[in-house]
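With one protein chain withheld, the remaining protein chains of the complex are depicted in position.
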Amino acid sequence: MTQSYYEASARERLAAVLDPSSFQEILPPSARVMSPHLRQLDTPAAFDDGIIVGEGRLDGQPVLAAAQEGGFMGGAVGEVHGAKLVGLLERALDTRPTAVLLLVESGGVRLHEANAGLIAVSEVMRAVLAVRGAGIPVIVLDGGQFGCFGGMGIVARLCDTVIISEEGRLGLSGPEVIETTCGVEEFDSRDRALVWRTVGGKHRTLLGEAGELVADATAAFRAAAIRALALTPDLSLEALEREHAALGQRIERFGECHDAVDIWRALGVEDPERLPLLEAADFNTVTAGKRA
Amino acid sequence: MRDWNTQARNREARLVRAAHLTQGKTVEAKDAAALLSAVLEPGDRVCLEGNNQKQADFLAKVLAGLDPARVHDLHMVQSVLALPEHLDVFDRGVASRLDFSFSGPQGARLAKLVAEGRINIGAIHTYLELFGRYFVDLTPRVSLVCAQAADRAGNLYTGPNTEDTPTIVEATAFKRGIVIAQVNQIVDSLPRVDIPADWVDFVIQSPKPHYIEPLFTRDPAQISEIQVLMAMMAIKGIYAEYEVNRLNHGIGFDTAAIELLLPTYAESLGLKGRICRHWALNPHPALIPAIEAGFVESVHSFGSELGMEKYIEARPDVFFTGPDGSMRSNRAMSQAAGHYACDMFIGSTLQIDLGGNSSTATLGRIAGFGGAPNMGSDARGRRHASPAWLKAGREAREGRGLMPRGQKLVVQMVETFREHMQPAFVERLDAWELAESAGMDLPPVMIYGEDVSHILTEEGIANLLLCRTDEEREQAIRGVAGYTPVGLARDKRMVENLRDRGIIRRPEDLGIDKSLATRDLLAARSVKDLVRASGGLYDPPKRFRNW
């Protein structure tokens, strides 16, 4: 069986997506750069604070890469975790790699670390824009159990593209938070099919939030990342205005839609109820050219 | 002169009281309470379909809402206490006595009601035992059952989740009792007749379809590497050793791991066609890859499993289906099959003591037994031979000068520590304390040590059949109890000796490379993989999806 991206640890993902044996970790576990906040809270800490950063090669091209470990605190961003990510992005300004890869799996800010976590995420956002402003694409891979939510959801959409699998999710507030705040009538977080129709990879791809849907396989993510190396960041005013116009149109076109299936139907997809059942390749064929 | 027909007369009187509510056999849902009030008499023995999976939930609600001044002191006999209403009847004074088998979801509340003296438990049974008593001393006077559909004559279609219904209705109808069925729909023509109209007195279409719980679905994503290792040991150390072809799996992630290792690990050992051909088993989604790979010849089920209906209909050579195509399950028959026609039971438990007795009893909860005591016990009435049965019998009796006979393999499979570092191996079962606090005659043991043939942990397999003294048995158990206090207190020399004699076998002794025990060995690693393996026929309930 192919290696599942969803099942793999952050380290296994990096090893499988990048060129074999090309990854050199910066601030490895043996450096023990850990969270001072968790120790004070008498909470278990990880040697790498839940994020692996370093440099390697992708299809022979030099890249910087980071991977968040969802198994540690749901991949949440704390002070050190965020600093490693910011440091990596700032390093890109020095070493000028072909691209920066972010293998995201995160619920967002690590609440344990409060303001330090919030500040860390905002610094990540600024660093991402600086890297893109220097003409280096930042590519997000999203396909883990914990999805990409909160501050990291915003970070992902600041990047050049998101490569996502069906199992992957991308959003701001988590489904449980929406249900708790707005009630189960508004959003039943235990209706998993609904959750995935709303924030899952297929819908995000159709809506244009994600650039490409791939199968849950590290090989598929790798191939898509290689394709994305060709991207050139566009932070021009025209690009921004285009984006604003598209978002405005989205409300006009789909504002009355009750469920993602209605949006897919409006996009001209035949048999939209069947989309969640299709494998990635069939999904891409059936929905070719149909994007919001 | 004695009147020998009191039951029939009494039945007639009840039917007369209810006559104004019926159109033929049909009663409207709004008249359900009136119907029950009319046909029930205080002190009646009432069977309510609390099955393992399906629930006559509408009738349960109506029953719990009756006026206790009119209907009181009912004696409830039912398989499972699954719904809050099943205990509301006691809380409200409608019922006062209970005989049952399993109460998992309601175990804590049941314990509380017992402690408060609000409920008088006759006994806790294993399913087949309770069914047997329906024909001896616990015959229901009124039974409240559920079915998918009825026709206008009152025939019932119970479909894939037939479960306990035929047994309950037979016992009730043929002792002049009253059978009331809630159905999802009333149709002109049924797909097939599961319960003949003659046996049914009243049919009520419930406002909502009756509830069915998906109890037998295990998400492969939750299977751990340790469980994969244990599954490898089970397959190589027991299934292959004894050529186990007819079996039942107690539900759990441990057994799901075994099911998912058949097409991969067992196949690599050349075991296809030599093990796991006939099953008494609910239609576990985790069995799909093994079925598709050609391991499985037949499966008879106690009940169905939500989402598996179309897959079952597409595999009629394997499952028991009617001419209409849908499955027919039957708990009583499957339990009989599991007792007499299977060579092995394997399941997990919460606690095991030094005699090999195992229990799922915990303080503050009265959970009952379900089917495990029946499946997990030696069938002394069995007479037909099979290689596995004969081999187990020989191992147990060799050198003891006894009349030779066979023995069923009863395997308890458990990790040495449970969650929160609770040891699974204990000197004294919590069951003793529970018995005392709940006033039980005996400590509630799920499977008696005398019936256990093997104990399998991540540390190895203890073959209790080969033990000849209580001391050997105790050390064999300690020898696989790992780092639990029970395990650490082992007699090291004795355990080494037992290992030399093959009574304890560690993974290395079985030739198992622990580094292969990864999730990559599973034929399916997610629910989606199971859907794929079924060719899209398996339709998992919402809670199991992540797409």
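Going in written order, the chains are labelled A and B, and every chain counts its residues from 1.
Just so we're on the same page, a contact is a pair of C-beta atoms (placed from the backbone, for glycine too) under 8 Å apart; a residue touches a chain by one contact, two chains touch by 3 or more.
Throughout what follows, contacts and distances are computed from a predicted model.
Choosing from "Phosphonate C-P lyase system protein PhnH", "Possible tyrosine transporter P-protein (TC 2.A.45.2.1)", "histidine kinase" or "Malonate decarboxylase acyl carrier protein", the protein name stored in UniProt for the chain missing from the display reads "Malonate decarboxylase acyl carrier protein".
Across B:A8, B:L363, B:L488 or B:L516, the single residue that touches the chain missing here is B:L488. If you put the hidden chain back, the residue from A:R11, A:H112, A:R157 or A:R265 that touches it is A:R11. In the complete assembly, the contact with the undisplayed chain comes from A:P44, out of A:P20, A:P44 or A:G255. Within the full complex, the residue among A:F72, A:F149 or A:W264 touching the omitted chain is A:F72. Although one chain is not shown, part of chain A still touches it, namely residues 9, 11, 28-30, 42-47, 50, 69, 71-72. Mapped onto chain B, contacts with the missing chain fall at residues 224-226, 415-417, 419-421, 458-459, 482-483, 488, 514-515.
The rule is short, and it goes like this: only the chains that are shown with their structure count from here on.
With each centre defined as the average position of its C-alpha atoms, the distance from chain A to chain B rounds to 44 Å.
Contact residues of chain B toward chain A in the complex are 221, 519-520, 525-526, 528, 536, 542-547.
Of all residues in chain A, only 1, 4, 6-7, 166-167, 190-193, 196, 200, 202, 276-277 touch chain B in the complex they form.
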